[in-house]
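Below: one structure in structure tokens.
Selected chains only, in their assembly positions.
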Amino acid sequence: MTARSGRHFLQVPGPTNVPDRVLRAIDHPVIDHRGPEFAALARNVIAGLKRLMRCSGPVLIYPSSGTGAWEAAILNTLSPGDKVLTFETGQFATLWQAMAKRHGLEVDFVPGDWRRGVDPAELEARLTADRDHRIKAVMVVHNETSTGVTSAVPALREAIDRARHPALFMVDGISSIGATDYRHDDWKVDVTVLGSQKGLMLPPGLGFNAVSQKALAAAKQAKLPRGYFEWQPMIDANDTGLFPFTPPISLIVGLKEALAMLEEEGLDNVFARHDRFAEATRRAVKAWGLDFLSVNPKEHSASLTAVIAPDGHNADAIRATILERYDLSLGAGLGKVAGKVFRIGHLGWFNDLMLVGTLGGVEMGLGAAGVPHRKGGLAAAMDYLGGNVGAAAPARAQAR
Amino acid sequence: MTARSGRHFLQVPGPTNVPDRVLRAIDHPVIDHRGPEFAALARNVIAGLKRLMRCSGPVLIYPSSGTGAWEAAILNTLSPGDKVLTFETGQFATLWQAMAKRHGLEVDFVPGDWRRGVDPAELEARLTADRDHRIKAVMVVHNETSTGVTSAVPALREAIDRARHPALFMVDGISSIGATDYRHDDWKVDVTVLGSQKGLMLPPGLGFNAVSQKALAAAKQAKLPRGYFEWQPMIDANDTGLFPFTPPISLIVGLKEALAMLEEEGLDNVFARHDRFAEATRRAVKAWGLDFLSVNPKEHSASLTAVIAPDGHNADAIRATILERYDLSLGAGLGKVAGKVFRIGHLGWFNDLMLVGTLGGVEMGLGAAGVPHRKGGLAAAMDYLGGNVGAAAPARAQAR
Amino acid sequence: MTARSGRHFLQVPGPTNVPDRVLRAIDHPVIDHRGPEFAALARNVIAGLKRLMRCSGPVLIYPSSGTGAWEAAILNTLSPGDKVLTFETGQFATLWQAMAKRHGLEVDFVPGDWRRGVDPAELEARLTADRDHRIKAVMVVHNETSTGVTSAVPALREAIDRARHPALFMVDGISSIGATDYRHDDWKVDVTVLGSQKGLMLPPGLGFNAVSQKALAAAKQAKLPRGYFEWQPMIDANDTGLFPFTPPISLIVGLKEALAMLEEEGLDNVFARHDRFAEATRRAVKAWGLDFLSVNPKEHSASLTAVIAPDGHNADAIRATILERYDLSLGAGLGKVAGKVFRIGHLGWFNDLMLVGTLGGVEMGLGAAGVPHRKGGLAAAMDYLGGNVGAAAPARAQAR
């Protein structure tokens, strides 16, 4: 391959494009993690995370992937043999429940077709049927990064309330937070799980837990063995700007900038921007005559769109062609939909012309890969973008 | 204005997008310009510039803009009252001859309509008529950054030779070199003028002169007073990796990387890439029903396209709309064509999807600015790009 | 406080100074962790880690602190109720055994005075007495970052062999590797634990496990629940350049550069350099009339020196004065020696004049803090440095 010119288009649904400002902040000499400068920094980013996640309780920062943050949620709140209820919305729901099983939990994993979010009625029914409250936690993925389908977390909260069930409510907001409205306190989420490499616009390497008082109380009783991910020493240390072990200083310096950028743009503007790009992308997909996984308009993801490759065409071959010809990275289909879908990430540090370039790359790549499609997808997206400057896609605004 | 998200599209025809690799090289602690590490660096970049400009003689690096490099060319070779012949191909030709006048030269400035390159026949005729060789230098802009029109330097060389005229041949390659084939030695150019911020993919701040033996001989006789831009002390110092004054170390560190990148891609590939993007851009413009300044297909620039705004529409207003809505910077019309054209830069560190984003921004911006046009410009460009992967546009290959 | 000028001196014993070259590598756009470019990168750094740790088996990279890498070592090899033998060499040995207890292991924690390494005879005696092989693992910290005392890992290995005991041998090389010779295979270590922020010259955020075949076999039987830190999925994924979850891409890009830098300098040169700086530091401390924790010359650390504050002087107050006046960060005393020692880090990306500045800051700071001492510490260090250009301190060379 000849050397590439120009900027690579990284449009996997995470890691997302890291703003130059954030990269340059990370590119600063490391400071002493036990000194006063770091303590001020730590307090700054924790406060910013609380504003972003709308959480008044502790938010914990781990050097880990999102997977580590999942594990932290489980280990701190549950005991061996505890039952958890969760739903097969896609690959990440599947992996999270598998992790629960590894730790000796009993998992009620409600099957799904990867095209729909969690059904509040189903959740309510299952909890209502659980008369003796054997279910200790409900685990839900807010935005399935593998499918581009969201679940209506507020409606799920209402379902739990209607069932008057005491289970903890644990939500994976990894690819929704920073792209879509999220309200830890209002929705009475007990543990919110987050990673750095999606809406937060950072490189991967940080995992987060936002924690409710109810979850903190549960942690006092929880018996799963835990060390690295134990909340309490972290909470205690954070109170004085410290960490119980060497924190990932550089990424935390970047986190400060990323949070500042989100606030400078304004979270409402950030969310409207994501909705707008998602709608434009779906219009392109439809115009190509292709379909996407998500079937319920209220559940379409603001963060990514998973496009179904036509029968007889392998999505990974399409992606490979697009990468080779147009230097555009798209997300692979994962698990059950491996080879069947490709995913267009439209979250994070992103704008109209980056989206135009991305959709143009897909459109030309479909042609290059010999995938039957109608042209005009990008044109349809541009018609929408041109007429909707800065406006949110109306259909999605109330879906959350 | 709300804070921007995503990457700004800088598609003025210079400064061009600086590769991350080059920016990061510049972002290194400054070194001693009189130490052995810098001497090795200086030799490295001078050798690389010679390969790029295909010049076996000295290439000089000044901390200056391209304007400074113009001045260096004049001051080192000419004497007060000397006559120079030059041609009104656009704003930069106009500025260069104005500078010559400031320095007391007599300028024969052949008028032009800014839509055509220099006519070899006209050049030959003027030189032939100059029986007593009063013309001491012919000054030509290879690629007029203000118009997107090139002049056929080899044909001009042949015209000079046919006229058997001893004038020095001075060529501004500022926006052609690194984008278009350029051959200082083969074309017997005496002074080639270059700047850092176009095809070299660097920030502005460096000006270059490539110098023939004939020009060096002329310098010994030239009487225009000069100090900062005097060649000889620079040539002498460069021989040992030194400079006669503090060199712009950081930009020179970046220059090393930029030259390496061009060689890694291969100059032929670089030029073919530029031709391809230029052709795609012109197809978009035509599909919009708009026109560009350049009228002679063999003279279309590989570096930029200057698009004529329809009557009644101010090109600067169009640019302002595009900047405001789509975060895309285009080049303004300069001088005689101020307000009448906008310029799309497609040179430097650039690729298919950056071009798609750029043309998409123009197309949406034309709509937003209320400029009458047909849609489908981007689609036409993509049709071309999709079918011409890595291939040079045939029409232009032989134009040089 | 008035704004600081000049470079902060970060001489805590980790995180260490990150080379500009490594910082700038980290400061590059994130790439797709499932694409071919990342796969090549992952293979590159894993191979480099094997060379550095002299391990022919798997080396695993976790987004974690060193604490996480400790946990990975425990979780993958042991079962609830297993007995481990470990030694109180300092704060980190204490924390590691506490983590083992948290995970339900029985810990035989041999008391120590924090001034000596592990005694091979003691180890041999304890293992010999363990006739029925209830001890499943021996856990040792190679270089105690809290005390500046090393343990002779090869001699400990010999002790285990003499006792013909089958226990796994797990070694924390966090602050020794990259500063001191370390040989995973030769010393038949079963799990080596490493972090990124010491000899590897990276920001914190990566934890490593180097694993022997014996440890891999143990992992098949080990029953401690594990998810995030499970080795096998990581080993399987790494075979194709993948990770089982999103890897910390940016730090891994930096790791490639850091490993390259160590190899360019040559590991033997790296170790000799560390020995030399350590010897110079000790000479300064002695000349000041102060003492350091380590009492056995063969156990003095190449990475750091823990200096004992004279009676009646709080080491943290001394550090605060030094930070305030001279912008130099030193390591605090931890655990049992909190307030009693300060630690001078002399590992990582470091050279003579950085050491001179550091020791000068300590010497002036001792004066400013009113600590009784003789002047001339820095002079003594300089006498040594001036006479030992590039030479290893002889006394320490054979200690490992």
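Per-chain residue numbering starts at 1, and chain names A, B and C are given in the order in which the chains are listed.
Heads up, the rule we're going with is that contacts are C-beta pairs under 8 Å (C-beta built on N, C-alpha and C of every residue); 3 or more make two chains touch, one makes a residue touch a chain.
Keep in mind that what you see is a predicted model, and the values were worked out from it rather than measured.
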Subject >> Copy number across the full structure, from 3 displayed chains >> reply: 4
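Please note the rule applied: only the chains that are shown with their structure count from here on.
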Original post:
What chain lies closest to the overall centre, CA atoms only?
Top reply: A
**OP:** Going by C-alpha centroids, which chain is farthest from chain C? Tell me that one.
**Re:** B
Original post:
Which chain pair has the highest count of C-beta pairs that touch?
Top reply: A-C
Original post:
Just curious, how far off is chain C from chain B if you go by their C-alpha centres, in Å?
Top reply: 54
Original post:
What whole-number Å value describes the gap between the mean CA coordinates of chain A and chain B?
Top reply: 46
**OP:** Just give me the whole-number Å value for how far the CA centre of chain A lies from that of chain C.
**Re:** 35
Original post:
Which residue numbers or ranges of chain C touch two or more of the other chains?
Top reply: 24, 27-29
**OP:** Report the residues of chain A in contact with chain B in the complex, numbered from low to high.
**Re:** 2-7, 9, 17, 20, 27, 261, 264-266, 269-270, 273, 325-328, 349-354, 356-358, 360-361, 363-364, 367-368, 375-376, 378-379, 382, 385-386, 389-390
Original post:
Where on chain A is chain C touching in the complex?
Top reply: 7-8, 10, 12, 14-18, 23-24, 26-35, 62-68, 70-71, 74, 99, 102-104, 195, 197, 203-205, 207, 224-230, 244-251, 323, 329, 331-332
Original post:
In the complex of these two chains, what residues of chain B are touching chain C?
Top reply: 20-21, 24, 27-29
